[in-house]
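Presented below is the structure to which this report refers.
Note that this complex is displayed minus one protein chain, with the remaining chains in position.
Here is chain A:
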Amino acid sequence: MEALRQAFDFSDFPRTDLCVAVAVAVFLFVFPALPHSSFAMATMIQFLMFSVYGMGWNTIGGYGGQVDLGKAQYVGIGAYTTAVMQIRWDLPFWVSLPIGMSLAVGWSFIIGYPLFRLRGHYFAIATIATSLILKDVFESWSFIGGARGLKIPLRAEMPDFWFLQFREDYYYYYVILAFFFVGLIYLNWFRQSRIGMQLRCIKDNEEMARSLGIDSHWAKIKAYAVATAFVAAVGSFHACYNFNIEPEDVMSLDLSVLIALMAMLGGAGSLWGPIIGAAILVPMKNYLGAWFGAKAGLIGLDLIIYSTIIMAIAAFEPRGIWGIVTRIRQSRSD
């Protein structure tokens, strides 16, 4: 009960935050009713997906301060579990979702154990490596379609809520919107919880944290598992939303980097950060990407933009946009 109250307790945020949050929530609810292009709808769905990816990343990467660049492997595990179970055994999304999340979390414990013996850059590099190795395995594993990937067959009747197959995108929109709110409420609990505060203490000063009775290795593994569960859930959704999955798009390094980048741009270690980051980068990626893509010779410019953003964050404000907002607020109140 206390946990539930805590999850819905936003009282430590300033009123302006809450007003903006409510306005955004209302907008998200009514968006499908507003006039929009199908490209805008797809962008909104992606924005919500990346918000949830980023929320997950934020547990270990933001609150725990461990820069994880290997989240795509868990997107892959979630997406493939859902696709394979649907194709081979005709099992619906709502059955494969928890299984995919469990498999991903199980895998995260196995690799998290040795991974968190490493610190800083070594940890970041190792997360990239493990993700790419798993991608290689998936690409050469014929049972799950190898490099060509899998195609989920269409159901005879749509909308199919069990298998998450819809002709209209707004169904997908509301499903991922539900994920978004569940994730947000969970994270609001997490940041105030014992484990959440212990992680922030580890980030602050790990030796100090250990001297306060915190098993920092285990705390990081747990946070990593939470992050993994978020990411795998969206991976499962991705499989149903896209019908087509292949290692190159659900497990690529680009995806891992984008997940981390959005959370870091918006503000690592803050509740709103990943959402802000996704709200900026997803439209930018889609609209600029489409525009660049149309002009040959400009392909790859988006990558240059991403790397510029990474460098800007590292140099000016490691806490991202939310860090800037906090700084402005502090200087006003002083």
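We adopt the following convention: a contact is a pair of C-beta atoms (placed from the backbone, for glycine too) under 8 Å apart; a residue touches a chain by one contact, two chains touch by 3 or more; residues count from 1.
What we mean here is this: contacts and distances are computed from a predicted model.
Going by its UniProt record, the hidden chain of the complex is named "ABC transporter ATP-binding protein" among "Class I SAM-dependent methyltransferase", "Lactate utilization protein B", "2-oxoacid:ferredoxin oxidoreductase subunit beta" or "ABC transporter ATP-binding protein". Within the complete assembly, A:193 is the residue of A:193, A:242 or A:286 that touches the hidden chain. Which of A:2, A:90 or A:157 touches the hidden chain is settled by the complete complex: it is A:2.
Although one chain is not displayed, chain A still touches it through residues 2, 6, 65, 192-194, 197-198, 200-201, 203-205, 207-216, 269.
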